[in-house]
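Here the structure comes first, spelled out in C-alpha cells, and everything after it is commentary.
Of the protein chains in this complex, all but one are displayed in their positions.
Chain naming follows the written order as A, B and C, and within any one chain the residues start at number 1.
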Amino acid sequence: MRIAGKGLIDRDTPVHFRFDGVAHQGFAGDTLASALLAQGVRLMGRSFKYHRPRGVLTAGSEEPNALVTVGQGAHADPNVRATVQEIYDGLEAHPQNAWPSLRYDLLSLNDLAAPFLSAGFYYKTFMWPRAFWEKLYEPVIRRAAGLGALSGQPDPDAYEKAYAFCDLLVIGAGPAGLMAALTAAEAGADVILCDEDTRSGGRLLAEDEEVDGQPGHAWAQALTDRLRAMPNVRVMRRTTVTGVYDQGTYGALERVGQHLPHRASLPRACFWRIVAKRAVLASGAIERPVAFPNNDRPGIMTAGAVRAYLNRWGVAPGRRVVVFGNNDDAHRTARDLVAAGVHVAALVDSRHEAQASDAYPVHAGAVLCNTQGRLGLESVTIRTAKGEERIAADTLAMSGGWNPSLHLTCHMNGRPVWRDDIAAFVPKPDMVPGLIPAGACHGAFSTHACLEEGRAAALRALSELGMTAKDVPLAEAEDAPVSLRPLWQVLGKGRAWLDFQNDVTAKDVALAAQENFCSVEHMKRYTTQGMAPDQGKNSNVAALAVLADATGRSIPETGTTTFRPPYTPVAIAAMGAGAEGKGFAPERKTTSHAATVERGAPMIEAGLWYRPSYFPDPGESHWRQSCDREVRMVRESVGICDVSTLGKIDVQGPDAGRFLDLVYTNMMSTVKPGRVRYGLMLREDGHVMDDGTAARLSEGQYLITTTTAAAGQVMAHLDFVAQGLRPDLDVRLASVTEQWAQFAVAGPQSRALLDGLLDAPLDPEAWPFMACGPVKVMGIAARLFRISFSGEHAYEIAVPARYGDSLFRLLVARAEALGGGPYGMEALNVLRIEKGFITHAEIHGRTTAFDIGMDRMVSAKKDCIGKVMADRPGLKGPEREQLVGLRPVGESKEMTAGAHLFEPGTEPVRVNAQGYVTSVGFSPTLGTMLALGFLRNGRARHGERVKLKDHLRQVETLCEVCDPVFFDPDGGRLRG
Amino acid sequence: MRIRCPICGDRDLREFTYKGDAVALNRPGPEAAAQAWDDYLHLRRNPAGATRELWYHGGGCGAWIVVTRDTVTHEILGAVLAEEAEA
Amino acid sequence: MGFSGWRVLREGLSGNRGWTPQWRDPEPKSEYDIVIIGGGGHGLSTAYYLAKEHGLTNVAVLEKGYLGGGNVGRNTTIVRANYFLPGNSEFYSHSLKLWEGLEEDLNYNVMHSQRGLINLFHSDGQRDAFARRGNAMINQGDDAILLDREGVRKHLPYLDFDNLRFPVYGGLLHPRGGTARHDAVAWGYARGADSRGVDLIQNCEVTGIDIENGRVTGVQTTRGPIRAKKVGMVVAGRSSQVAAMAGMRLPIESHVLQAFVTEGLKPVIDHVVSFGMGHFYISQSDKGGLVFGGDLDFYASYAARGNLPMVEHVMEAGMALMPMIGRARVLRSWGGIMDMTPDGSPIIDKTGIDGLYLNCGWCYGGFKAVPGSGFSFAHLIARDEHHAPAARYRLDRFRDGIGLMDEEGTGAQHNLH
Partner (left out) sequence: MADLIARSPCMGLLPLEQGGVSVTELDPGPMTLVAPYKGQAAALSKAMKVAHGVGFPAANTTETGKGVEAAWFGRDQALLIGAVPDAALADHAALSDQGDAWAVVRVAGEGAEDVLARLIPVDLRDSAFPPGRSIRTQIGHMAGAVTRLPDGAVRLMVFRSMAGTLVHDLDRAMTHCAARGTG
C-alpha cells in the first residue's frame, strides 16, 4: 500500500511488470519487492528445505527469502533477489522452488516431517540397500533441493570485463563513503566510488533524517553530483565490490543492463578488476533478525527494511504492524510508521527500561514468542511478565541490532573482534593491507560518526599516499548513541529460524552441539548454517550466539566464521565474459589459412593454431582416401605443407654455440655455417622436452626450431637458462615464428619444383641434406633449409610472412603441375610414422633419450640440461619401455593408439602389461597399418611377437616388434 | 596479486608465470653428488613465510625475476632480475 | 550408537533428544602406541584402519584445529579411479573399492554417488592418451568407456558442440567415478575411530618431534608432551613444516588450489565433467550448487585463498564448455593448500628415522584417496611393511628415478602437476 507523498520513486513514470503470471504496476525507482509490497503481495517464495511460505525479509542484497526467477527461456535468471531487482516495463518474474504453485506447494509436506529432517539427518540414513542411493534416494533429494532452475540453454546475453585503476577506492556511498570520497577527491586523489545501490546515500535513503538541514537523501544526491563533476572521481553505481585480492586488487560486479528491457548488445553485467593504492570500506551494516518461534512468515521483516520501504519507496508493508526489538531502532521504526499514518499495534521491547510512548502501546521487557498465519502473518503472540498475549498484525518489524558489513575485510583470512557494547563483530585494523574500514561497517552507527570516520579514513589514506589533504568540513547529522541489549533467541514451542534460506533453526544448532559439532566450523557444516546464497549475512552471528549458549561459552570463545569472496553472488557469465565459443583462447592462423580453407580442407586445432587435416579431392568421400593419396603424392612426386607453426627462435651472439650446447643434448657449437643439425632438448629432470633443428645461418647466428606445441615452453626455458643459469654468456634470443611463413616442399620432385621457382636453380653440390642458406624467390629474400620430416628429398622454404599466402598458392600450383599438391596433418603423420620420426605422442614428457633410442645423441663431451638426472638408475636399462615399431602379423590388421601390449597368451591385465601404442597409421606405401609404441626392453626384442590389446575398442592384434623406421631405413631417399 | 617487475613496474599476476623456489638458479655441476641434484630439483624448504622464488614476466618484458614473497600473507617484499640475483 | 532410518524416525518422535556426541573430546594421555599428526581425512582414516584392521587402538590423532578442517573439507568432492601409471593404477583402484563399501563399513552416509565421470578430449592426440588411460583402467579391473562425440552428446547435451574453441572429439566415461559429501567422510571416519577407542584430540598442535638415537619417542604439543612408539605425519599442505621438526626436507611445495560453488539450482548436471583443454571440472552437489574448480594458482601459498586470474580462467573455461551455466551465480570461493610433489603422485613411506612415517604429496587429488591412503598407511605403520597397492609411493623415487608416476608428463616442477 502506497503512502501518499513519501518515497523517492517517480510517481509520474508508471512501470508495468508481471509476477507469478499476474500483471502489476509500480513506479520508476521501485524494486520488484517494493512494487509487490505496494500491491499487497507478501508471499514471494518458498524456503529451501521445508518449502515454508516466505516473503520479503530485508530491503537489500542480503535478502534470503524473496528469490525469484526473472525472464524466460534462455534469458531466465534464477535466484534473483526481488529486493535488488529494479522493475522495468515488461519485466516478468516467476516464483521458484514451488510446485504446483507458490500458494499450494506439494513439498511443503516436508514441513510436517520436520522432526525427522533435523540437522544432518541424511548422514544417518539412506544407507540401505546400497544400490538405492544413486537410484532412488539421491534423485529424490536432488529434485527437492536447489532453488531456481537454469534454462539448460546457452546464456545468450552479453557480458564484459574491464580494468580500472585509482588512488582510492571507496566501497559504499553512504555517509561514510561519500565523506571519504569527498575528502580524497578534494585533495586531488584519483577516486573511484562504488555502491551496489542505484543511488548514493546508503541508509540515508531509508531513513527520515536530516543532514546539513536537508533530507539525508538530498544531501547525498547533491554531494554525489558534486563528486561526479570532478575529473578525478569516477562514481560507479549498481556496482558491488565482491572480492578483495592481493596487492590492492578488488573484484567488482556492475549491473549494466539487468534493470533494463533486454538489448542484445548491451552487457548485462561487467566484472571489474579494480586496482587501488588504498581503499576505504564503507559498506554499512545489516540488521539482524531475532530467532523466535515461527519468525519466518511472510510479513515478518527487519525493522530497517520496514523503514526503507516506508521512507524510500513510500510503501506501508501492512496495515497493522507490531514492532519487536532490543534496541532504539525499534522505536524509530514505530515513530516513522505512526508519522506515516500506519497503525502500530504494539512495540515489544525486550529491554525492561524501554520508554513508553503516547503514539503506540509499548511492552517493555517483553518478547515475541510465536506467530500465526499460513501464507502470511495474521497475528503474533507476545510474552510479557503477565503471560502470553496474542495481537493481530499483518506485519512484524524486528530488530536484533546490527552486524557491521565487514565481509570484505575477511577475504584475506583476517578474523574480526567482538565488541560487547554493540554486540557485534567489528574489523580489526589492517585485516587487509590498505583497506580502511569506516562507518557502520566499523561499528560506528550514528550518521555523525559515519561522516567523521569516512573523513578520517580518507585522511589516513591520503597521508599514506603522501598527498596533502584540504580541510573538508563535516555536515551536521544525528549522533545518537547505540542502546541495545543482546537478544539472540526466544525459547518457546516451535522452530525459531536462524538461516531462513537454508532452513536452519536454533534447534538444529543445539542438536549439532549435542552431537559434539561444537567448533563453529563443524556446526556450520553439519547444519549448513550460513551456506545459503546470503552466505550467512543475516544469521551467522545469531547462530554463533546460539552455539555459544548451547556449549556454555562466550561468543568470542566460540569463534567467528570467515567470509570468502564473493560478497554477493556473481554470475559465471560475468567473470567468464568473452570466453564463450571461440573467445576462450586466441586463434592463430597461418598465412595459408585462407587458401587452405578455400580448398575445403577441414581445419584442426594444433595448440592455438589451425592446421589442415587433409585436402579433399573431388570424388573423395573419406579422409583416408585423401590421406593415402597425399602420402603417395609426397613419396612419388611432391607435396606442400605449411610448417610455419613450428616455433622459430633466433639465437645470436658470440656465445650462441656454447649456449646451445648447454640446452641441446648434442653439440651445436660445431655445426658449420650453412648447415642444420637435428637436436634434442631435455628437461632438467632428464626427460625429453622437445626436438627440433638448429640451423647455423652465420658464425654468430643460429635459427632453432621447436615443435608447434612446445614453442612457448621452450622460449621460456631458453630465457631461463640465458638469464638465470648462464647470464655470463653473451647470447640474444628472439622469437621469429611469426616473421616467417615456412613451407615444406617434400618429395622426389621437390628440387625440380624449386628450381622453377627460385631466382637461381639449386646447385646440388651446395645443397646436400641438412644444408641451409639464403635464396631469392621472385626477388624476395628467402631462407631455404634442406630438411625432411617425411623421409623424402625435401626442403623447407621461408619467406617474410606478408608473402606467405602468395607463395603457398604458387607452391601448390607448381606442385600440382608436377603431379603433387598440398598435404595435411594426416598425411604428415603417416609419412613420419613410416620413418619412425617422433612427435609429442612419443615425447610425452615421461620418455628419455634412452627410451626413444637417442641416447647416442647425448654428447659425452659436455654438460647439458638434463644430462645428470637422465643418468639416474630408474631412467635407463632393460626395465624401461623403449620405442619400437609394430606391424600386424595375424588375422586382425587393426591397430589403435592407446592400446596396450602384452606377450601373446597372457591375460591382458595390469601386471602383464609390457607397453603401449602411441601412434598408428595406415601406410599406403607399405600397404599395411603401422604403429609406434613403447615396449619394455623393446630394442632387444625386434622380431618378437606381442599382442596389441585395446579393451575400449575391442581390438586384439598380433604384432611383430621391429625397428621404428619402417621405410627407407638407410635414408637413401632423403639424402639422394 | 600484483608483482613489481624490476623493469616494467607494478603488473598484474596474469602477466607472470611461476617456476618455484629460487634454488633453481643454483644449478649443481655435472660432477655434483646425487644428493646435490636431488636437493636442487626436488627437495624444498617450502617455508610458511618469506621465500625467494622465480617468476617469468612472459606476458610482459620477458625477464626472469627473483621475487621475495610471504607465502602466508602474499606480501611481496622485493623483486630483482634473476641475472642480477645473488645465488 | 548405530545410525539408521528407524533410529532417525524414533529420535524424531522424541524430540531428537537421544542423539549423543559423534566422538568424544578426550584429554590427551601422556603416552600412546601410535600418534597420528593430522586430523584430516587421511589422518582419521589411518586411525580408523589401525583400529579396525590391525586392532591397534592405543592411538591418538592430534589435530591443531578442528577435525576435517583441511582439504577434506574444502575440495570438489570427486571420487575416481582413472589413473594409468603403475602405482597409481592399483592404489586408486583399491581406494575406490573401499569407497564402495564405506557407508556400510562406517555406518555413516557419506553420500558416495557413482554418477559417472566424463573426461573430455579435444584432439586425436588427446583421444589416444585417454584411450591409453582407459585401457589401463580396464587392465586394472576398473571400468572405462570411450565415447565419441555423439556418445558425449547423449550424456552431456548441454555442452557447446557447435562453436567451442576446442571442439569435443569425445570423452572417457568412468561410470564408477562420482562424488561424495566431503565433510561426512571425515566425520564418518572420526566417529568410527573414536568408537573403537582412538583418541581424537582437537586444538592440539604439534610443535616438536622427539627423536633419540635415530628413533622417534614422541611429540611436543601445545597441550604438553606425548610419548609414542610410532608417529605418523599426515598433514598435507603443512608436511614441510612438520617434517622439518624431524630435520627432514621434503620434495614438496605447497600451492593454492581454488574451488567454487554456486547458489542452489535444480538438477542440471548429472555427471562429473572434466574439460581437458580448459582445466575445468564440475559436478552438481545434492544441495543443488554447482561445484567446480580448475588449476592451481601456480604460486606457493599457505593462504588458502587465491587470486583473480585463475578465478577468471576457471569461469572462462566453464563458459566456453557449457555456456548454459552462465547465469548460475558463484556463491563462494575458497582455497586449499596442496602438497605438490615433483611427479604429481603421493608419498606413503617410512623415513630415515625409526618409528616415523610419512604420508603426503597428494597434490590436488587427495580426497578420493582418503580410504586407500588411510588403509595403506595404517598397514605400513602397523606392520612396518608396504601395503602392496601403495608400495610404489616411495620417498626416494625422485632421487633414483625408479618408478616415477608423472601422469601429466610435465616433469619435476612441483606446480605443473
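Please note the rule applied: a contact is a pair of C-beta atoms (placed from the backbone, for glycine too) under 8 Å apart; a residue touches a chain by one contact, two chains touch by 3 or more.
Values in this document were obtained by computation on a predicted structure and should not be read as measured data.
Touched by the hidden chain within the whole complex are the displayed chains A, B.
When the whole complex is considered, the residue among A:Ala144, A:Ala585 or A:Met857 that touches the unshown chain is A:Ala585.
From the options A:Glu92, A:Asp111, A:Glu636 or A:Asp805, the residue with contact to the unseen chain in the full assembly is A:Asp805.
Summary of contacts with the chain left out: across A:Arg263, A:His622 or A:Arg856, the touching residue is A:Arg263.
For subunit A, the residues touching the absent chain in the complete assembly are 158, 160-165, 190, 256, 263, 265-267, 270, 273, 275, 578, 582-583, 585-591, 609, 650, 652-654, 701, 723, 730, 732, 734, 736-740, 777-780, 799-807, 810.
Contact between subunit B and the absent chain runs through residues 7-9, 11-12, 14-15, 57-63, 81.
The definition used in the following text is that only the chains that are shown with their structure count from here on.
Each of residues 1, 12-13, 17, 19, 34, 41, 73-74 in subunit B touches at least two other chains.
Residue positions of subunit A with contacts to 2 or more other chains are 245-246, 249, 273, 412, 684-685, 869, 872. Those residues of subunit B that touch subunit A in the complex are listed here as 1-3, 10, 12-13, 17, 19, 24-25, 27-30, 32, 34, 37, 41, 54, 56, 58, 62-64, 73-76, 81-84. Every residue of subunit C that touches subunit B in the complex is listed here, in rising order: 238, 240-241, 249-254, 298-303, 307-309, 342, 398-399, 412-415. Only residues 3-5, 7-9, 11-13, 15-16, 19-25, 65-69, 73, 86, 89-90, 103-104, 107-115, 122-125, 127-136, 138-141, 144-146, 158, 160, 163-167, 181, 183-184, 187-188, 202, 262-268, 278, 284, 286-288, 303-305, 307-308, 311-312, 314-320, 323-334, 342, 397, 399-404, 406, 408-412 of subunit C touch subunit A when the two sit together in their complex.
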